[in-house]
Structure formats: structure tokens, C-alpha cells
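A protein chain is absent from this complex, but the other protein chains hold their places.
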Amino acid sequence: MRVTVSRKAHFNAAHRLYRKDWSMEKNDAVFGKCNNPNFHGHNYELTVSVTGEIDQKTGYVIDTKILADLIKEHIENTFDHKNLNLDVPEFADLNPTAENIVVVIWQKLRKYIDANKDLEIILYETPRNFVTYNGN
Amino acid sequence: MRVTVSRKAHFNAAHRLYRKDWSMEKNDAVFGKCNNPNFHGHNYELTVSVTGEIDQKTGYVIDTKILADLIKEHIENTFDHKNLNLDVPEFADLNPTAENIVVVIWQKLRKYIDANKDLEIILYETPRNFVTYNGN
Amino acid sequence: MRVTVSRKAHFNAAHRLYRKDWSMEKNDAVFGKCNNPNFHGHNYELTVSVTGEIDQKTGYVIDTKILADLIKEHIENTFDHKNLNLDVPEFADLNPTAENIVVVIWQKLRKYIDANKDLEIILYETPRNFVTYNGN
Amino acid sequence: MRVTVSRKAHFNAAHRLYRKDWSMEKNDAVFGKCNNPNFHGHNYELTVSVTGEIDQKTGYVIDTKILADLIKEHIENTFDHKNLNLDVPEFADLNPTAENIVVVIWQKLRKYIDANKDLEIILYETPRNFVTYNGN
Amino acid sequence: MRVTVSRKAHFNAAHRLYRKDWSMEKNDAVFGKCNNPNFHGHNYELTVSVTGEIDQKTGYVIDTKILADLIKEHIENTFDHKNLNLDVPEFADLNPTAENIVVVIWQKLRKYIDANKDLEIILYETPRNFVTYNGN
Partner (left out) sequence: MRVTVSRKAHFNAAHRLYRKDWSMEKNDAVFGKCNNPNFHGHNYELTVSVTGEIDQKTGYVIDTKILADLIKEHIENTFDHKNLNLDVPEFADLNPTAENIVVVIWQKLRKYIDANKDLEIILYETPRNFVTYNGN
């Protein structure tokens, strides 16, 4: 009996989509208005899902308080009210597209989740655009 | 061509997380404020999803009216405006965590869904915490 | 230039609608399944709105962090994961209908909001039922 | 590293559920009020999800602007503010149930998505009823 | 102490925006794609709000079950799964714009609400377009 437990969270951040090794013209052609050199920003909405067996003692797969604390310590504290390009080391040389952000979040949380449990992350960049990654 | 048909429903219930065979201290340590002896409560939001082949005569996998009636009879009528610990027999000796509730709902509905169709339940305990079970 | 600043919050609580001075039959007739003696519960969703002049120094009507802290201290800490009938003194002899709860919340917060500012509370009892009170 | 990129869209359409080769009585018995000969309608909400490898140059699986343009050209322009039974050729002889609509949408978009990427469509007919199809 | 009690409801309907006494060209110029002669449709989402004094006996301004029954009988039963132009007498000679629909709904419900209470209707035609009417 494997059940998935999901917890929502969010952070507000600035970013700019571009590659340092491309010209401004090429970045504009590929990333359009997302390449504003002064940055723009989003309210990122996050769903973190952990799948595993129910612990027969507690009735929990994972205590959502523990899950919320993990998200707060490792994701919100490092991403919230930050400039992803300038303030977050993982994006120093990695373009902070939603796809790359969701993979970085998965990698940051994976080590804190039991190996016999699965982890999936959904990241909303806007209410109409979102991405999903589960490590496969 | 297997399509998934999903129907949302809800019920409002009181509950308390604890084990009768543990001391108050141990229950407090594990379940925190969810162990309030006077109970607390939630608006549980439910998504019931049935996956199967489209019936070529009707264009339905399952008539959502039939699905809504099954949810009303077997879930809403037994859980809505109830105390899960005191009023629902399945939780007489089972801690009503979201994980255990979603499994009980799946087991109650599974017998009414054709064997060649799949069933998945999503249960929101709060707008930010939810669980998913599909029988695997 | 009076602007309204609104902040959302929530608490999860159990309650029962009934009057101690009425018979079970009369309570059932008036309050229906909301009169379950074992209680039921809700995720109450709250919007607290403060209307006033913009402070020319800060650009704030009220710092939302201060507003969030007021809600946490005076509403969430006293209502969340509680039984409104048994754990909250204001409802010892007052039926905890949504209407009475929203007035109690307004009264508890009004004293902490500047006299030259207006206060309005919206309280969702379910996603489809809500009440509003502004002191008039 | 396969990531899923999802984009939401919507269209407003009229439809009627019935089979031309059935009597009015039989259509009423099976489709109920959905068989109103004068039609009724919905705000259909759509989520289009594409799963594939992240392009190491751009950091995209698929540019959401390109995805939004595909949805606009092939789905919104042909379905929005239309009568599905009378204005959309695919439903001339196919009952426009949510199940059949989601399969038609998948088939219309599949040819524009790279063969090594997966496509899934979620279609909300109402806020409480929705269907999902991924080609399997 | 006047409190507002609000109840949400919905209905799904087809409609067409046009005036019989205008040419097709003029109707197209003014109403655009909303003038499709084959109709289109919407999931209309409704909020009905009643403002009045709290009844000291019950703690209610109005029992939401009574309010929900009024909406079901007078609005949902006459509008749901209907063609507003063809099936609803009020729109035989009145263009069913959101503005005109919200006024008709208000007029249909006003007579069932106590004279010393206020009534306001909010009507969502799409998730991004809505109208409000309170009789003033």
C-alpha cells in the first residue's frame, strides 16, 4: 500500500533567462522578453510529493510537518526573495528556466528523503505554466 | 484508448490523530496539536478518478452522474458532518490520518468500479496537504 | 488616497451548531446534521482587510508582516486545531455559526488596528459558503 | 532527465450529447439534460503537458510560447465560441462527450510534438468533472 | 451587527449575443465571435450574498440550506443545461449579456429575500470575466 503525500509551498524570486556565452541578439531571439537585463520575477508555487509505504505505527508515510520543514530549510530559505541568477549558486552558470529550477529543487531535496521512497516536484512559474520532475 | 474520468466531491468532518495504546505524552510528541482530545476538523476535498476504455455506444468511460452518485452514497453519506473517530466504524481502531482515510475511501469504492477499470483517489486535508492512492 | 490591504490566513477547527437551552429535537430541526453531538469540522479560510491612508514614508497602509503576526497571535493560535465549542471561551454560550465566528474575529482584531483605519473580515466555512463583517 | 512542461488554455463552446441513430427517448434516458436539443455549454479548461529531455542549450523541453501558439492555432481557433456538434467536423458523427473531446484534442496536437516526446491532455468540462488522455 | 452570508452555485448554459433587429453584419461588428448563430456556452459561476442582522436565536442571518434551495429552485432549475436565448423566457427579447443575466437573477431572487435584507449577485461568465449587481 504505497500512498503519495503532497505538500504545497511557494517562494517569490527574480530571474532572467539568458546564456552568458551568447550575444544579446541571440538571447533576445531565443528568450524574448524573459531576457530583460534588469530581471523580472514570479511567485513560484511548489508541490512536493513523497510516495512510500504507510508506517503502521503512526499512519503516516511522512509527517507533513517534517516535509514542510525540509522545504522551508532547503528551498524557501535559499530561493525566497532572491535573484536566482545572482543569489543562488546553482544558477551561476545554469539558465534558470522552470525546467532547470525543478531539477535543482529535486536534487536538493532527494538526499533528505528515504531511499525507498519516491520524490516528485511540480513547479508553477505562473498560474498557466508549470513543470514536473520525478528523477526519471 | 484508455481515458481517465475524474469527479470532485467533498465532506466536512472532525477527527483526532492518536493511538489508544499510547500515552498522552507519546501521542503529543508524535501528533502534536492534531492530538487535541476535543477534536479539530477539516473540509476534505476528494478527486475520484476512473480509467478505462471509452464505451463506443455512449462515448463515456463512466457516466459522471453514476460516479457522483456512488461517491455520495458510499463516501459523503458516511463521512460528511461526522466525527471520523467516533462515527465511522473503519476508524474505531485505525488512526484517521489522511493516508489511512484515502486507503479506506479507495477500498469502499473499488468494489463498485468494473474490474477492468483502474481507480485512483486524491484527498485534500487542507489546501496545502493532500494524499493520493491507486491500489498499488 | 485610502487603499485596502488584505491578508489571507486559515485555521482548522471542530464545531457543533446547537443551543444548550433547546431540546435535541429542536436543535435537529433547526441545525440538521450540523448538530452532530460528536462534532464535525472545517478548514476555515480567512481574509482580513484593513483600509487606510498610505504612509508616505513607507508606502504601506499596514505592513503585511505585522498584519500576518496579529492574525497568527490572536486568531490562529486560539482557533487552529481547536474545538470551537469546548476550547474557545467566546463560544461557551454562543452558537459558533459562521456569522457569530466572523463577528468574534472582528472584535478580537479591532483593538489592534488604528482607530482611523477600517477593518473587514471574510470567513469561508466551506469553499461555497462564506460570511463578511465590517463592524457596521 | 525527462521533465514535463504543462500549459493551461481554455475555450468556451456549446454542445449536445446524443446519437442521431437513437430515439429522443433513448437519448434522454442515457444523456439526461445533456440531450437538450437547443444545446448547453461550458468553459472548457485545458492542460497540455509535453514530456521530454531538457535541451542543454536553452534549458527548455519546449518553449511555452511555441506550445501556447500550437494550442491557440489548432485548438482555441477551431473550438472557441463554437458549437461542437455543428461547427467542428470531428464531431459531425462523434458524440462530443468530454472523453471524445480529449482524444480529438490529443490527436490534433500529437503531430506537432516531437516523436521522442510524450503528450498528455487534461480537459475540465466543469470545475468538478475532468478527463485525461495520454495516447495509451 | 449586519453580516453578509454568501453562497456559491453554478449552471452550464449556451447563449448567443445578438439583437434580432440588427443585421448580421452589425451584430458581428458589435458582438464578434459571441454572435455565432450556432451558439457557444459557459460554466456560469454564481455568488449570492444576503446582508442582514444576525438572528439572536439561531445565530444565522439566513440558513445557507434555505439560500441554496432558493438558488436551486429559481436559478439552477431554470438556467442549467439550457439555451438562454431559446429556453429562458426572460431572454426572448433581451440580449443575454452577463450584465443582463445578473440583473435577471437578482430580480428573480429579490422577492424571496426579506425586505430588510440586502441582496447582491456576482456572476462569473469565464474565470476572467465577471459582473456584480446589488439593485442600486
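Order of writing sets the chain letters: A, B, C, D and E. Residues in each chain are counted from 1.
Just so we're on the same page, contacts are C-beta pairs under 8 Å (C-beta built on N, C-alpha and C of every residue); 3 or more make two chains touch, one makes a residue touch a chain.
The structure displayed is predicted, hence computed values, not measured ones.
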Considering the complete complex, which visible chains touch the unshown chain?
A, C, E
Candidates E:M1, E:A68, E:L86 or E:V131 - the one touching the absent chain
E:V131
Chain not shown: contacting residue from E:I54, E:L70, E:V88 or E:V102
E:V102
Against the hidden chain, chain E presents residues 17, 19, 30-32, 94-100, 102-103, 127-133, 136
Touching residues of chain A against the unshown chain: what are they?
10, 12-15, 33-34, 36, 38-43, 45, 80-83, 86-87, 126-127
Spell out, residue by residue, where the missing chain touches chain C.
1-9, 49, 54, 57-61, 64-65
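Convention: only the chains that are shown with their structure count from here on.
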Between chain B and chain D, the fewest steps along chains that touch one another:
1
Over half of the contact pairs shared by residue number: find the pair among B-C, B-D or D-E that meets that against A-B.
B-D
Taking each chain's centre as the mean of its C-alpha atoms, which one ends up farthest from the centre of chain E?
A
Separation of chain B from chain C, taking each centre as the mean of its C-alpha atoms, in whole Å
28
What parts of chain E, by residue number, touch at least two of the other chains?
none
Going by the touch definition at the top, which pairs of chains touch each other?
A-B, A-D, B-C, B-D, C-E, D-E
